[in-house]
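One structure is given here, and the rest of the page talks about it.
Of the protein chains in this complex, all but one are displayed in their positions.
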Amino acid sequence: MSDAAWLNVVLFLPVLGTALLLFVPATRESAIRTLTLVAMAAQLVVTGFLYAAFDPATPGLQFATRLPWIPAWGVTYTIGLDGYNVLLVLLTAFLGPLVVAGAFTAVRRDVKLFYCMVLLIQFAMMGAFVAQDLFLFYLFWEAMMIPMFVIIGIWGGERRIYATFKFVLYTAFGSILMLAAMIWLAWSLATPEGALSFAFTDLYQSRLPLSTQVLLLSAFGLSFAIKVPIVPLHTWLPDAHVEAPTAGSVILAGVLLKMGTYGFMKLGFPLFPDATMVLSPLLIALAVVSIVYGACLALVQDDIKKIIAYSSISHLGYVMLGLVCLDLVGVQGAVVQMVSHGLTAAGLFLMVGMIYERCHTRELAAYGGLAKVLPVYSLFFMLLTLASIGLPTTSGFTGEFMVLLGAGTAGWQQYSQGSSFLLASSAVAVTGVVLGAMYMLRFAQGFLFGGERVPHGPVLDLDLREKAILVAIVAAVFWLGLFPAEPLAKTELAAQEYRQLVTTSRLPGNAP
Amino acid sequence: MEALLQEFDTLLLYVFAGLSLAGAIAMLVLQHPMRVAMALVATMIWLGAIYGLVGVHFIAAFQILIYVSAVMVFIIYVIMLLDVRDMAYTRRYAGLLIPGAIAAVVFFGVLAATLWRTVEVPLTTTAAFGIGQFAVDFLQQYWLQFEVTSVLLVAAVVAAIAVVKAGGKDHG
Amino acid sequence: MDKLQLLLLLALALFAIGLLGVVIRRNLLVMLMCMELMLNAANLSLVTLARQTDTSAGAVLVFLVFVVAAAEIAIAIPIVLLLVRRRHTLDADAYADLKG
Partner (left out) sequence: MAHLLTWIVVLPLVGFVLNGLLGNRFGKSFVTVVGCGLPLAAFAAAMACVLDLIAGGAREPLVHVAYTWAVVGDRTFEVAFWLDRLAAVMVLIVTGVGSLIHIYSTGYMHEDRSYARYFAYLNLFLFFMLLLVLGRSLLVLFVGWEGVGLASYLLIGFWFEDAEKARAGKKAFVTNRIGDAGFLLGMFAVFWALGTLDMDKVNAAYMAGPPPAVAASVVGVLLFIGATGKSAQIPLYVWLPDAMAGPTPVSALIHAATMVTAGVYLVARMSGVYMHAEFASSVVAVIGVATAFFAATIAVVQNDIKKVLAYSTVSQLGLMFVAAGVGAYGVAIFHVYTHAFFKACLFLGAGSVIHALSGEQDIRRMGGLAKRIPVTFVTFAVATAAIAGIPPLAGFFSKDEILWYAFASGKGGSPLLWAVAAATALLTAFYMFRLLWLTFFGRSRMSHEVEHHVHESPLSMTAVLTILAALSAIGGFLALPHWLEMQLPLPPVPDALHHFEWPLLVVSVVIAASGLLGAWYFFGNDAARAQRVHAKGLHRLLSAKYYVDECYERWLGRPLVWVSDRLFLNVGDRMLLDGTLNGLARLAQRGAGVLSRIQTGSLHRYVLFVLAGSAVLLLWSIGRV
């Protein structure tokens, strides 16, 4: 089997898993769980090998498969790994088994359907990351929504219907805009003979007038911004998180939100460089507002899931800032921050799920002094909290520091050229570091410290399965915090290409 | 002689067209469904005649075989089976006669006017279109469409059975 | 007026009459028959244009329409039968409450 085929294996393993699940009787729950876990683990193993084999010195796609699909519209089935997606693919594959294992005891109802949905969403997310054709990307992008809808809608909390509708309405609204923009884009780039192409590489050659670029970027951007989410398009996120089952929250925070920032990085900004330049003050402002606003809101939440949800908004604000500041360090930092947030938020949501299974409440005030009752749990919780606030040696630091360093240096650069906006913005963004410490420590404080308050009686500390899940996440967090050189090397070329694409004007008049 | 035949063809065409139009109009005004059915059968036959006249004889044959014989027989059978003499019988028109008529006239008028203005190419009835060529085209070029249609037919059969079964269940 | 125009005009007229029939006639069976008329009108235009362009696609389509018409009747008639069994009327307006 050629190398490229293995990427297809990664992509379609969840589908295979789903197909096999259909043959398992719904009553044999442990077999269903094991099968799903095996499928996810196999995917992770293959992805791990692909990651190891990914050559940082080769620009462009690796392990690429290109097949014609709908020739009449120029749609192809093109997938491949590049610096943009390699870490995110690894993250997705990494979180897969953890999500499955995390739901072993939490999901008791319709187990078969649940794991089918988890596998399908894994497929869709993986597909969206590896797709190198806009049409394909859009299909996967849309396909993600359906399993998520089902997961929240069936296994969610009390207000799950409200939450699912809000989630779906927001994302569907964004998707419609993206669809329209996508068609417009493809048509406006059609050759005189009417041949269309949706391949990213072709789209990167586009030359569009500024007004069209702005319009299309707004459409794509709205869609991505809803997914990220950027303030003020974020209100679906806390509701969705609160109502979603643990697995849903983990997938949502761990991978789904990165879809938005990935979309900006892979499509939004590089496709419309001139519009990006025009809109960059707005984008910077929105990123900074997201950082501060999300942090402030996280500071006053009483529901522990909401705290993490709002902190996600804040953390993804850093990613946006890193992407729009267009400094190489910042861009690289944004990539790391995406992965880092995926790890820490997923870990925290898993931990919230674990405590929820034991105590059945998410009220922060109901807890206290867990450090004494559940020492192992508390240790992991503290580690993830610290990673979340970006303490050095954790992945959060690598991400935040590099983003802020990038934004700061770009800010000084612009300041020396007479514009103090970015410098001021990055200074404001730095306050996010302080606010982050405030809300996360308030959270840890009320949760772990103080007098013992554990609702619903005696609780057991983590079992082996839960420990294994958390050890994996914490190990990844420290790997990215202590030794980021190797993953950064793999994304380096893509980051440079991204910068190159976004900073090179592509108005129709310019010579190539 | 050739020209005379040509003229005769044209004349026949006008006649058949007029007859089928008359049949259609009769469908609007006749009260009893059976009469309507008869008018429809007549229209279909005249249309079949037109098909024959323009040279697609096998279509004409199908028209008679499938439409007149299969479909219409089925309908007539149902009419005979039901024969419900209710409001629908005594008052043949629903309340929308006037607006419907206006809309239909506008619809027809606009399309006819367009037709009048644009089409000037004469009909080319050069050679007869045989079933042989049809069959070749059909099975070489349009086999997929044919298969899809047969799937539709199967679905229709299943649906018909389902409808009947569901109805039966309701009444025990 | 040449043959093409005549036949297309006829198709149009039949179609309009069929449509009008569906709008104004009460009887469900008559409405069904008017729909058949509309299909016939469509067939006529297909045949006409197929002759004019001298291609076989029109004829094939006509053939498919036959099939569809048969399928349609095969489902529509049982439905009508069922309806009548319940309400003992063929008046379409009597079933207005089916809107739900």
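To keep things simple, chains are lettered A, B and C as they appear, and every chain counts its residues starting from 1.
The rule is short, and it goes like this: a residue touches a chain if its C-beta (ideal position, glycine included) is under 8 Å from a C-beta of that chain, and two chains touch if they have at least 3 such contacts.
Remember, it's a predicted structure, so these values are computed and weren't measured experimentally.
Asks: Give me the visible chains that the unshown chain touches, in label order.
Replies: A, B, C
Asks: Among A:79, A:124 or A:402, which one is in touch with the chain left out?
Replies: The missing chain is touched by A:402.
Asks: From the list A:106, A:299 or A:472, which touches the chain that is not on show?
Replies: A:299
Asks: Just name the one of A:427, A:459, A:472 or A:501 that touches the chain not displayed here.
Replies: Only one of A:427, A:459, A:472 or A:501 touches the chain omitted from view, namely A:427.
Asks: Can you list where chain C touches the absent chain?
Replies: Missing-chain contacts on chain C: residues 19-20, 22-24, 31, 92-93, 95-99.
Asks: By the contact criterion defined above, which parts of chain A meet the unshown chain? Give residue numbers in ascending order.
Replies: So the residues of chain A touching the unseen chain are 166, 169, 232, 234-235, 293, 296-297, 299-300, 328-329, 332, 368-369, 371-372, 386, 391-393, 397-398, 401-402, 404-405, 407-409, 411-413, 416, 426-427, 430-431, 433-434, 437-438, 441-442, 445, 448-452, 482-485, 488-489, 492, 495-496.
Asks: Residue-wise, where is chain B in contact with the chain that is not depicted?
Replies: Residues of chain B in contact with the hidden chain: 94-96, 99-100, 103-104, 106-107, 110-111, 113-114.
As a working rule, only the chains that are shown with their structure count from here on.
Asks: Tell me the shape of the graph of touching chains, choosing from line, ring, star, complete and other.
Replies: Other.
Asks: Report the pair of chains linked by the most C-beta pairs in contact.
Replies: B-C
Asks: Using the average of all C-alpha atoms in each chain as its centre, how far is it in Å between chain A and chain C?
Replies: Centres of chain A and chain C (C-alpha means) sit 54 Å apart.
Asks: Could you work out how far the Cα centre of chain B sits from that of chain C, in whole Å?
Replies: 7
Asks: Based only on mean CA positions, could you tell me how far chain A sits from chain B in angstrom?
Replies: 58
Asks: Could you check chain B for residues that touch two or more other chains and list them?
Replies: If we look for residues of chain B contacting two or more partner chains, we find none.
Asks: Going by the contact rule set out above, which residues of chain C touch chain B in the complex?
Replies: The contact residues of chain C facing chain B are 2-10, 12-14, 16-21, 23-30, 32-34, 36-37, 40, 43-44, 47-48, 50-52, 54, 56-57, 59-60, 62-64, 66-75, 77-82, 84-85, 88-94.
Asks: Which part of chain B faces chain C closely enough to touch in the complex?
Replies: It is residues 10, 13-14, 17, 20-21, 24-25, 27-28, 33, 36-37, 40, 43-44, 47, 50-51, 54-56, 59, 62-63, 66-67, 70-71, 74-75, 78-79, 81-82, 84, 86-89, 91-94, 96-97, 100-101, 103-105, 107-108, 111-112, 115-116, 119, 121-126, 129, 133-134, 137-138, 141-142, 145-146, 149-150, 152-153, 155-157, 159-160, 163-164, 166-167, 171 of chain B that touch chain C.
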